[in-house]
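With one protein chain held back, the other chains of the complex are shown just where they sit.
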Amino acid sequence: MVETEKKVMARKLGRLVRAVWIFNWFNSCGCTELLPVVSSRYDMERFGLIIVDNPKHADCLIITGYQTIKSIKRVVRIYNQMPDPKVVMALGSCPITGGMYWDSYNTIKRLSDYIPVHMYVPGCPPRPEAVFQAVGLLVEHVRKLKEEVSRK
Amino acid sequence: MVGALNTYVTPSGFWNPILWLIAFLISLLLAYIIWSRGEKSYKKETEQVKPFFAGNVIESKERAHVRAHNIYWGFVEALRPYYMALKRIHTGDVNDYVAWFIGVTSFMLIIYFLWGVKP
Partner (left out) sequence: MMYVLLALYIIAAPFIVGALGILYGMVLKGIDRKLTARMQGRVGPPLRQPFYDVLKLLEKECIIPENAVKWLFNAAPLIALAASITTLLYLPIGPFPPLFSGNGDLIVILYLLEVPCLAILAGGFAAGSPYSTVGSQREMVLMISCEFPLAAAIIALAWKYSSIYPGLKAFSLTTFVNNPIWNNVGVLGFIGVGILLIVMLALSTSGLGRLPFDIAEAGTEISGGMLVEYTGRNLGILYINDAVRVVVFATLINAMFFPYKLSPLIANYVALPLAASLTIDFLFYLFKVFLIAFVTVTLMRVAFPRYRVDDVVKFYWGIAGLATLAALILIVMDTFFGW
């Protein structure tokens, strides 16, 4: 990437990770351990993450678990409707390899064939702390990017 | 013309519209300064400009049009006893409507002649 583009991207991502807004596309069984993340025990609002109801307001699309052939069409449209810069997190082992439904006639086996995925969180379903670790890795990646840009 | 710049004073209040207009334009400037610091671009002609419909495709604008009489549901539901009484009264028979007209007018005239006319 060109220098100024990298600087702009570092600034945008730096502002993004302080207030990531997540679109509520919580379908499939991979989200069962994600719902406690919203509630009081593993409170996610303390990191600035909130749930919005509309992909146009959101920065992060969390694909939890398997997607059927019908729902992946909607997921692709919703991914395209989100404004940049955006992040996709894939929860569970289903988006990675097909998971528990690896030989089903109806589900998709690899999410990265359809939309670009930035973060995979393995588990079946992944624990709430795994989601926090994923967000932490995102913040770490952005911090490294900013350091790299400011060093030049 | 210069009189329009003065404050309009009534016995219980005052109001200067020109001053408000100037302040509104300056506030608009302040809002525009904040607005212009934002990102201007977006991807035209892609999926982004389609309206959000839970990932489905809107076939035609006519099918997606929400009719305006939805507004009335809230009021009708809340005032349902009053609305039902009114519906019973509206029989559709012109003689009933004329009878209502004559009845209400005569009631108003009686009240006017008893208490409305100054000596």
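Per-chain numbering from 1; labels A and B assigned in written order.
Methods note: contacts are C-beta pairs under 8 Å (C-beta built on N, C-alpha and C of every residue); 3 or more make two chains touch, one makes a residue touch a chain.
What you see is a predicted model, and the numbers here were worked out from it, not measured in a lab.
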Per the touch definition above, residue among A:P83, A:G98 or A:G123 touching the missing chain: A:P83
Chain B residues that touch the omitted chain in the full complex: 7, 11-16, 19-20, 22-24, 26-28, 30-32, 34-35, 37-43, 48-54, 58, 61, 64-66, 68, 70-71, 73-79
Interface residues of chain A (partner: the chain not displayed): 11-12, 15-16, 18-19, 39-40, 43, 45-48, 52-54, 56-57, 59, 83-85
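One rule holds in what follows: only the chains that are shown with their structure count from here on.
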Separation of mean Cα positions, chain B and chain A [Å, integer]: 42
Chain A - residues contacting chain B, complex: 54-56, 71, 73-75, 77-78, 80-84
Residues of chain B touching chain A in the complex: 42-43, 46-48, 50, 52, 54-57
